[in-house]
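Complex shown without one protein chain; remaining protein chains in place.
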Amino acid sequence: MPVTIAAEVLSGCTGCEIALLNTGDGFLKLLDRIEIVHMPLLMDSKYFGPDEGSEEIDIPRSDIGFISGSIRNREQLLLARTMRERCGVIVAFGTCAAYGGIPALINLFDNKDLFRRYYRTAEATDSASSPCEVVPPLLDRTFALDEKIEVDAFIPGCPPHPDSIADALDRLIEGRLPETPVQSVCDACPAKREGKGTVQKIKRFLKNARYQPEKPLGEMRCLLEQGLLCIGPVTQAGCSGKSGCAPRCIQARVPCRGCYGPVRRGGNQLLDMLNALASNGIDTKNLPDRLSMLRFSGAHSMLPRQVRKPSS
Amino acid sequence: MNPGSAGTAPNGTSAREIVIQPVTRIEGHARIGIRLDENGNAAEARVHIMSMRGFEKFLEGRPAEEVPGIVTRICGVCPWHHHLASNIAVEGCFGVQPPPAAVLLRELTLVQAHISDKVLHFFFLAGPDFLLEPGDRSVRNIMWIARKSPELAEKVIRMRYNGHMMLEKFAGRSIHPEAIVPGGFSKPMTARERDEMRVGAREQLDFARYALDFAKERVFPKFDPATMELGRITTGFLGMVDPEDGSLRLTDGVLRLMRPGGSFHEFSQREYTDFIGEHVEPWSYAKFPYARGWGDGFSMDLENPCGIYRTNSLARLNVADSIGTPLAQAELSEFRSLFGRPAQSTMLYHWARLIELLYACERVIELLDHPDITDQRIRSEVTPRAGRGVGCVEAPRGTLIHDYSTDENGCISRANLIVGTTHNQAPINMSVNRAARDLIKDGRVDDELLNRIEMAVRAYDP
Amino acid sequence: MTLTELERVDGEAGNFTVSLRKHPRYVDIDKCIACGRCVEKCPRQVRDEFNRYTDSRKAIYLKYPQAAPLKYQIDARHCIRMRGGRCAECEKACPRGAIRFDDSEQQVEVKVGSIILAPGFQPFDPFELGAWGFGRFRNVMTGMEFERLLAVSGPTSGNVLRPSDGKPVRKMAFLQCIGSRNYNQIHKSYCSAVCCMYAIKQAMIALENNKDLRISVFYVDVRTHGKDFERFYDKARQKGISFHRCRVHSVEPSESANEVCLRYMTENGKQVSENFEIVVLSVGMETNFETTLLAERTGIELTPEGFASTSCFAPVATSRPGIFACGAFTGPKDIPLSVIEASASATAAAVRLSDVRYSQSHTRQFPPERKTGEEDPRIGVFICKCGSNIAEVVRVRDLARYAETLPHVVFVETSLFACSQDSQELIKKRIGDEGLNRIVIASCTPRTHEQLFRETLKASGLNECLVEMANIRNQLAWVHSSEPEAANAKAMDLIRMAVAKAALLEPVPAVSVRITPQALVIGGGVAGMVASLELADQGFPVHLVEKAAQLGGNARHLFRTWKNDPVPSYIETLSTRIREHSLISVHLKSTVFDAEGFVGSFRSVVQKPTGNVAVDHGVTILATGAQAFKPNEYDYGLSQNIFTSLEFDKLHSAGDERILNGLNFVFIQCVGSREPERNYCSRVCCTHSIQSAIALKEGNRDRKVFVLYRDIRTYGLREELYRRARELGVIFINYEAHQKPNVVMKEENLEVIVWDHVLHEPFSIPADVIVLATAVVANPETKELAKLYKLPLDMDGFLQEAHVKLRPVDFATDGVFLAGLAHYPKPTEETIAQAQAAVARAVTVLSSRWIGLDLVKGRVDENKCDCCALCLDVCPYGALAVERERLDAGAEGAAPKQKLVVRAAKCKGCGFCQATCPKEGISVTGFSYRQLSAQVRAALDCG
Partner (left out) sequence: MSEWQPGFEPKILAFACNWCSYAAADLAGTARMQYPTNIRIIRVMCSGMVHPGLVTEAFQAGADGVLVMGCHLGECHYQDGNHKAKARLAVIDEMLSLLGLEQERFRLIWYSSAESERFAAVAREVTDVLKKLGPSPYRRDASEYADKGIIQCL
């Protein structure tokens, strides 16, 4: 009897599902062990029959529910609740579901701001009133899944590494919950660390890091120690997968932006990073756009509404 | 499920509404609502886009150089395209040009991303409509294909996977990349990396040829007149071409907006606001771009549409005078001889998509063969400043436009985005409307029929 | 032995018999727990001499809150009972029966090898002189009194209020040199050395207290010659404190009773009078009668000024062998120098005693430690009533019942005094009987009692780290006695917090490091030579590294100390002794070029002309000296007749004609010192120039000798030289930094033009010879060494000691010490004292075979630490390091794994790493994030 799985995408980009496909051969093998009973991206699952109105959503019962994306509107809230009701185990799949992800950046603004910009002041747009027919109303902000429903397991990552997905599925199929790493991105990072004491000031990423392209990554100095805002140390490990590779952004020689969310669940990437910088005597006052250290973990009321001058 | 039963709309009239929700095997949240008249014939159909996230708003205040790593999350299927368009827009703001090697690397990654995307769409999302017997919707999916034709499925899954891994190996991430940076690229390509990718690229090209042959044998023969008429509308087209010879370009080209009759305007990326407007409907979060430059406004009236143009594969092939690679050019010639220029049948998107797949595979090899591709000068230093920049690339779903302004600190003060699918909002609505009117008669609907309507949406790969 | 006086010293160095008289305390110090109940009950109010009589205390009292031992004493002069009354309130109040009215004076005899005298000083009492209105106006006070006024724990809680009416002060003045530099009136020619600095400090604190306060300081010379003092003085001026170079002779009444009037001369020579609300007399130091008596009883010589007579080459040795002196007793001095001398005298005293080291000490034995690692916590809670100190406020029985309900608590017991011997035995028994593996003691403060309970745990076979204390006495019963209900609720919170933390306590194995009993001394100048000899004399092998071809350093350019002791012969003696000493290996023309390790076990690589040698050593003493500044002003180098002080000395002693025949000499002071780029006083130049000026005058009375100065800084007893110079007719002309003298080269001779502050016009002085008193600047090579041993430098390139006042020869890094000019400019005797002090500190390490490390240390959690290295540079001790695994040959592309390690010997458990780590990858024993977080949560668990 294969394990049944339902999958929904809420306010997200489908990147997590693409990552699932990136398990490659693993995906085909998986299909022997699981039965996907609901997944609108890949199969024709409908919430209701063509005549059945739109209040009661029907999702087949399943053992495991994967939800990616955060909760932004009434329909998504309803979907999340229905999934919770119909699935034995709910997995917050990807950073949006776990921490809000990029869409939670909108929490800096309110819906009025958003609509004004989107439908009335955009360059090419014929100004009009905001859509309100049929489309589900927006909630007042973007929520991570566990703010609205109970969540049993988290697979963070934007997107999660296929290895983590495969691992998590393996465990879930065996009836166990996935394991969450307690270390940060630095665990897999081979860059040379010699201390951050000499940094003093964080530079914007306007110039590439210093490194020799032919040399292995282990010869490159830690990007934070090069004065770039790499928030790997406060970000949960996992993006490098199991193969012993370096973290994926580091492979591209760019600093980590924190897409796996805080290293400790309940932790705060902004707090931890600012603290680490301040402790090292690094100026934190002149960091550009410090809030974007929460760009992946802005749900859970982490990001405050910004009072901004309307742009000219 | 009882698709045939009659229902009563909440307002108490006897008119009925048929709802398809969610529209499946597409990326994103859409709902189709079809209003039937008293006779049970489709009167009007609408495709509602159900979600919005507000990227244009929350980009405000972000340092511009960070934005290319944020906008990737607009779409997990085509992040590279957002990534590149965003970088070009930021470079416009900061007034900087990437070095030649970076231009090559960017196109390489962009085209490579097209390959995986086309495989995904043709075989995973749309394929089941053609490869499986009509009828039972519960089996109309890639999982079922995997069961029925495991070799094909394995091949397809591996090709898509390989494409992603080639990107990942070189650029760290294939989904939501970070490797393109304002001013260039974050790392050069070593000779070894180039040689490795070449091996994979040859395999991809073989597969592309196989895919076209496969489609010509197994899929396109199913394009009977009824299918060719499915969702057929007559519109203009928008796409990118080479400014020199008018051939197909996916990046670094000029935009060409073609009228239904085949005449066209060419304009630079920055000039898009002169030609394109966006219309707002109260029943969809998505906006409806239209050809403002034609001067007759916006209307989705099936008989008398105004300002409607389409993007995506079919549009690109229609606007391009030629394709710069030999195999794809041969296919284009064949395509044109069969369907004319511009070709209007909505189902031809699939065919055009596979020709583009061939082009993309050929182009990757061309780029890898370019001597400058391993040059180590890959990033010009950028200095934040106030400015405006527009970045356009051809994403799988159409012309992608990122338009930013920055303040004196180089932070985004204003962002306007038109993503590929958005251009097709009006055409999709019209195609669905057309399909619904053609198919729904006397109040009879069934799964098969409703899926035909969804197929009209899927052709656009929204 | 407190309350004890020395009566007589018999015998000789190495074998003294000292007769002591112990005065009664009337309190048994073994019983007193310093609970203070006696004070509450004592009916007798006494004016408090510690607060300079501005406040009152009781007849049973603590002299000040940090008194050691923290035990009460009865002031028999004021105690009603001792004066024949019938009061016994304290006896009744004392829960421990510690009051002993029958205590009596005792005679004690002790046998010792060396004696150190540190009797201190007494502040000058301006009352007797009757000047400055002291004693006449309430708002005129001494600096000592004002210090108490500024103290937060003082009578006005740190607010500067007018004693006359208790109103805030708006305008005040400091008068300097009260009781110092006053030969005419009181026959005290010396400078008290500390008053300028303390006046500025007090002024700054007062100003901080009240931003609108206007402060004037009336001085003769501002003597801010200590490390970092000059910058402090500058800051004071920037803050708006006005400094007037003028001695104020009289303080007169004004119309208001809250003000007094000062008459003084302005810089422009105008006589003005101005009213101030408070006038602080910056009183100097003097030797008191008891100290003179002590000198008599010990048979040592005093200087005419009443200080212990010492030589520059043996700055802490008195005239009687085996008896040493330190602190203000050898001359007025500040805290850093006093602390240095204290250590120096310890070294001097110890040299003779090194043979008998450890002959009178013994070590305690403990049972083997029980393994508790795998056990679930079984917490025993012991609640102390502290007599009735706690029980009177806290319902101890309820608290005990509450404690029983807490998680992991399996045993609760109350006791009358948890700290008593029988309670310790009982706790030991309970640990055994009940199988307890974590202990919570709810009693007084861990600061005084944790060690006791740790010993008890050790004695019962438990790791000493498994105890946690809840401070329900000092921080609860005593401070909340007026709110018993709320106090009881809080007591439960405190117990809950302690239990929550205790459940997470982990055993920590004791760590000790083997000591290499050998020292490395870097620098072969006076400091390095003295340090090497003193160490070797105590039996420790020494490697002395000198980069030059001979020993001696800067002292090779000196001729006489300010006390006129001959330097060259002293250097010669030292060099000879070093060469002949079997325990000293001298490495000339050598430098240290690599170093690793930590206290007890360093390994340094010495680069010698013959090759590199690795030296193992337990301690390092840095004595790398300083350099003379080469001036680039006053036409130095352009004329044959312009010299630096050192050049002048050499020519002078060689009988150079220019000097021999010269009649007009001009000394220019502060050349290169007290400049923006070198904002410090070089400390030695005033004395040096004046000494040369005296010699010139003594050589030929007809010579005209001018000293152009900014402030004359002949601090301490050196002031006598300044007085003599003036007596001899040396002319001192003051100049200001913005109006420096001008040197003009004429055909015949030189001319110096300086602004005359009396005549208010330029004054030109013909000069045969100009001597520039140049700065002492840091040795640039010290920087490299500092890097090797991870030591900090100050802004001027001098080595930065661990604490300016309290640890003047230590570094934050254990096992490394400093001496001499590498620290700051200083004269020979201070260099020698500092070298001796460094030796004393070094010997504390070298004299043990093992050094037991403090258990509060950072520990890496290998599951959580990913070596992100955020903490690496946060560590102030360089105790953290990244280790890279070696690559396996086969693993292609795989990166070397990095690992964070704690060098336990360097770690001090400050926890900066822990507070930086985002993932609890490193924690401090007993204060981990988890433990603190458990306390936070327990505290807020509103039960």
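Going in written order, the chains are labelled A, B and C, and every chain counts its residues from 1.
The definition used in the following text is that contacts are C-beta pairs under 8 Å (C-beta built on N, C-alpha and C of every residue); 3 or more make two chains touch, one makes a residue touch a chain.
Please read these numbers as outputs of a predicted model, since none were measured by experiment.
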| item | value |
| --- | --- |
| Chain not shown, its touching partners among those shown | A, C |
| Contacting the left-out chain in the complete assembly, out of A:Lys112, A:Lys215 or A:Lys285 | A:Lys285 |
| Of C:Gln185, C:Thr292, C:Ser388 or C:Thr445, the residue in touch with the unshown chain | C:Thr445 |
| Per the touch definition above, residue among A:Asp146, A:Asp167, A:Asp187 or A:Glu225 touching the missing chain | A:Asp146 |
| Residues of chain C (touch criterion as defined above) contacting the omitted chain | 34, 36, 40, 65-66, 151-153, 157-158, 445-448, 471, 473-483, 486-487, 489-490, 493-494, 497, 802, 812, 856, 874, 876, 908-912, 914-917, 924, 927, 929, 932-933, 935-937, 939-942 |
| Where the unshown chain meets chain A, residue by residue | 141, 146-147, 264-268, 270-272, 274-275, 278-279, 281, 284-285, 290, 300-304 |
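Rule of thumb we're sticking to: only the chains that are shown with their structure count from here on.
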| item | value |
| --- | --- |
| Gap in Å, rounded to a whole number, between the CA centres of chain B and chain A | 24 |
| List of chain B residues in touch with chain A within their complex | 1-3, 5-7, 10, 16-22, 24-29, 31, 33, 46, 48-54, 56-58, 60-63, 65-66, 69-70, 73-77, 79, 120, 124-125, 137-138, 140-143, 146-147, 150, 153-154, 157-158, 160-161, 164-165, 168, 171-179, 181-184, 186-188, 190, 272-273, 276-285, 287, 289, 292, 298, 376, 378-379, 381-384, 403, 409-411, 413-414, 416, 418, 445, 450-451, 454 |
| Touching residues on chain A, where the partner in the complex is chain C | 182-184, 186-187, 190, 192-198, 216-218, 222, 225, 232-234, 237, 244, 246, 262-264, 267, 272-273, 275-276, 279-280 |
| Of chain C, residues touching chain A in the complex | 863-874, 882, 884, 893-896, 898, 912, 915-921 |
